[in-house]
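Quick one: structure below, then a few questions.
Removed: one protein chain of the complex. Kept in place: all other protein chains.
Moving on, here comes chain A:
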């Protein structure tokens, strides 16, 4: 059997483009981080594996697959709210593992609402990178509270990130780009990553090239807007 035959095909995993983050959840939610069975997600990593990167709203998992060979010793988790999309990513990873022995063992996916349950998955200062790629723009002002980057939610992301950890955001929507940038800029626990550091960071290129959404934007010749910030100790004191 060829490698492609084992991989899932997207057309069997069709789902709505959006999901309501405000609705009550019908999937199991871990009570606390130690309640999550990460060992079953990463069977090749023994002991008590600690996830370091989180891709929030991972979609079809393009970034996970691209990050995996770059950071073979780092555990990476994708978080996705839409169940069918999560199933796709799961099948994709399980399809990739046997055909590429020794690879893709460090990535996995969970179905969850990360806007509600981030602290249920990660300990304080656990993550060194968080990704928010092409989030839902929610244009209407009434729906701004559904945006995944917001002043109050940044408090929780800052809590699960270690000092020096980097939070990446990218969007093709001008208005949302401004919004995310201003939220991060005004937050006392984040400061912008320097221009030269951005150019040397190998991850930055993946933000627009690795994800399905990014490729779509590139195909259509669209613009992308990045905001990359570092978790710092409080700027206030």
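The working rule: a contact is a pair of C-beta atoms (placed from the backbone, for glycine too) under 8 Å apart; a residue touches a chain by one contact, two chains touch by 3 or more; residues count from 1.
Everything below uses one rule, namely that contacts and distances are computed from a predicted model.
One chain of the assembly is not displayed; among "Pyruvate dehydrogenase E1 component subunit alpha", "Ribonuclease P protein subunit p25-like protein", "Heat shock protein family A (Hsp70) member 14" or "tRNA (guanine-N(7)-)-methyltransferase non-catalytic subunit", its UniProt protein name is "tRNA (guanine-N(7)-)-methyltransferase non-catalytic subunit". The chain that is not drawn here is touched, among residues A:153, A:166, A:180 or A:193, by A:153.
Considering the full assembly, A:22 is the residue among A:22, A:70, A:163 or A:218 that touches the omitted chain. Although one chain is not drawn, the whole complex shows that of A:119, A:164 or A:194 it is A:119 that touches it.
Although one chain is not displayed, its contacts with chain A can still be listed: residues 21-22, 24, 26, 31-33, 115-117, 119-120, 124, 145, 151-156, 158-159, 187-189, 234, 236.
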